[in-house]
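Starting off with a structure, shown below.
Removed from the display is one protein chain of the complex; every other protein chain stays in position.
Residue numbering begins at 1 within each chain, and the chains themselves are lettered A and B in the order written.
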Amino acid sequence: MRLLAGINRTVVVSGGILLAVTLASMVLPWLSPNDFATQDLDQRLAEPAARAMHWFGTDNVGRDLLVRSMQGIRVTLLVAIVASLVSLVIGVAWGAVAGYVGGRVDAFMMRAVDGLYAVPFLFFVILLMVVFDNSFLLIFVAIGAINWLDMARIVRGQTLSLREREFVKAARLMGVSTSGIILRHIAPNLLGVVIVYLTLTIPQAILVESFLSFLGLGVQEPSTSLGSLVDDGMQYVGTASWLILFPAALLAIILMCFNFLGDGLRDQLDVRQQE
Amino acid sequence: MAQYVLRRLLAAIPTLFVVIAVAFMLIRFTPGGPFDEERVVPPDVERALIEAYNLDDPLVVQFFDYLGGLVRGDLGPSFRFEGRVGDLIVAALPYSLTIGLLAMLLALSVGIAVGSWAAIRKNSLLDRVVMAFAMTGISIPIFVIAPLLVLVFAVRLGWLPAAWSSSGGTAWLVLPVLALALPQIAYIARMTRASMIDVLASGYIRTARAQGLTTAEILRYHALKPAMLPVLSYLGPAIAAILTGSIVIETIFAIPGLGQLFVSGADARDYTLVLGVVAFYATLVMALNLVVDILYGFLDPRIRYR
Partner (left out) sequence: MTLLSVTDLSVRFSDALAVDGLSLQIESGEALGLVGESGSGKTQTALALMGLSPSNAIVTGSVRIDGNEIIDVDESAIRPLRAVRVGMVFQDPADALNPCLRIGDQLARILISHGLADAAAARRSAIEALARVGLPDPERQSRAWPHQLSGGMRQRAMIAAALIAKPDLLIADEPTTALDVTVQAQILALLDDIREDTALLLITHDMGVVAGHCQRMIVLDGGKPVEEGPVEAVYSAPEHPRTQALLAATRLKAAPPPLTDSVPALQAEQTTVAYGRRNRLEAVKSADLVVNIGETVAIVGESGCGKSTLAAALTGLVVPEAGRVVFMGQPLAADITDRPAAVRKGMQLIFQDPAGSLNPQMRVRDIVAEPLRVHAPGLSTTERRASVSAALADMGLDEQLEDRFPHELSGGQAQRVAIARALVLEPQVMVCDEAVAALDGTVRERILDALQAVQKKTGLSIVFISHDLGVVRAISHRVAVMYLGSFVEVGETSALFDAPRHPYTKALLDAVPIADPAAERPMVILGGEVPSPLSPPAGCAFHPRCAYAVDRCRSEEPEQRDVGGRQVACHRSEELEL
């Protein structure tokens, strides 16, 4: 894939860290003697120590924070990626159709997007969470439903300008069929932008998920996510600060890596487009 | 121009209608009515209550009753709390308004200043450091920043109060406003820097230099306005972010504002209260977006209102 040719350092480093964190979240719980749900009341609020592999310490019911954090990462990433894919599918389909068909269809579809922009969505999500009793699946849908608007706008803008680009006109003149134009000329040129915005949508989704979890509306015990862990840790800010520091730090690192990755990829794409 | 504003206002009405309708239906499909938990209410009292609130009318009738009230500025009585929803919102609003406005002002002034400053010193060490901080800022969720601020400034250093208290003063404002503003400062600084760098590389800045204007004049007179355009279009999302952020902040700092009202209303399944707050927020966001769009037209003469 050409997008990977001559990658800049930001992309390599942030991508590498993300890969490492993801691997760790899968491997560490398996290596550790501890389990994310098992409570050990003798070991409540133990400080981080190598003993018994409680490297991140334990929580108020004696569960190992390292394993719980890894579990949290998995849930957080899963939610974010699935939600982003939902927003990707809706956003790309909506945007590409509006952009390629153009005219009144475009005007109508984009009017709808503009309207939705003005809606304070998070309040609806909170409402949904309350109504449907914190369904895990609903988190994906809710987050995806918020994030597709940006994707739709970007894809539509790109499609619109690609359609007017001269190489697309040239292809029409040559007699290339509509499907050929979309497949060979529009889609490959959309791909870069979509990948870049996908990497920027994921941290957004993580933020929303952890925000909901923090409000106690997200993942349910004993499963957990980084947001829930931060929420739990809040109560011990003054007394057992590791309970908030470790998950918060992991959350920040993951978010930062995604942001850097998206930024780096975007820079790369910009350079290519300028050339 | 006036026509444009009028058209936008008219276009907002159907959107608002849909928002309220959806919220109304959602609330009504909630399993569990407002009085479910407390079964202590004797049946005849419950009957009276349901009648008082017209809960046995058909949904559509209830909805239009509610809309009628809305138009008259009456958001109905609260199910769970003393008083009417309108009064509850009015009582909570000053708190939210204060921290929201202060956070927005702080974010704009600091973000624009820092961003422009970094752009002028593009690629210097300081620029890199500032931008690394900004990247950190947009990557740390607000509910992580807030406890950390509490940990440092309230728990360890003891300089500032960790929560709102009715005894007044303004010191309680500092941490919530700071927590709310920090991510926005970071966003706005990054955005300002990027657009300022673009603007500074443009032909008319070169012209201005060839005309012998000083760097300060060029920045203030030529660069600031065009560089602010992308920042201005971010204001809409920024307002939304501050509104939702205030839910968390008001919870963490125990501030009796709109965010907390919303959360406790949602917890208690207080139909009218939650509906009222959502309707209020939706109106607010739409109104602010309109203001932003109009401001944009003032800054960018190429936009013409149609």
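Operating definition for what follows: a contact is a pair of C-beta atoms (placed from the backbone, for glycine too) under 8 Å apart; a residue touches a chain by one contact, two chains touch by 3 or more.
Being a predicted model, the structure only gives us computed values, none of them experimental.
Engineer: Check the whole complex and report which displayed chains the hidden chain contacts.
Structural biologist: Hidden chain, whole complex, touched shown chains: A, B.
Engineer: For a quick check of understanding: of A:31, A:137 or A:173, which residue touches the chain that isn't displayed?
Structural biologist: Considering the complete complex, A:173 is the one touching the chain left out.
Engineer: From the listed residues B:7, B:156 or B:209, report the one that touches the chain absent from this view.
Structural biologist: B:209
Engineer: Among A:22, A:60 or A:189, single out the residue that touches the unshown chain.
Structural biologist: A:189
Engineer: Could you please point out the chain A residues that touch the chain left off the display?
Structural biologist: With respect to the unshown chain, the touching residues of chain A are 2, 165-167, 169-177, 180, 184-185, 188-189, 272-273, 275.
Engineer: Where does chain B touch the missing chain, residue by residue?
Structural biologist: 202-204, 206-215, 217, 221-222, 225-226, 299-302
Everything that follows uses one rule, which is that only the chains that are shown with their structure count from here on.
Engineer: Indicate the whole-number Å distance between the mean C-alpha point of chain A and the mean C-alpha point of chain B.
Structural biologist: 22
Engineer: Applying the document's contact rule, which stretches of chain B touch chain A when the two form their complex?
Structural biologist: Interface residues on chain B, with respect to chain A: 12, 15, 18-19, 22-23, 26-27, 29-31, 135-136, 138-144, 147-148, 150-151, 155, 236, 240, 243-244, 247-248, 251-252, 262-263, 266-267, 269, 274, 277-278, 281-282, 285-286, 289.
Engineer: Could you list, by residue number, the parts of chain A that touch chain B in their complex?
Structural biologist: It comes out as residues 115, 117-120, 122-124, 126-128, 130-131, 133, 203, 207, 210-211, 214-215, 227, 230-231, 233-234, 237-238, 241, 244, 248, 251-252, 255-256, 259-260, 263.
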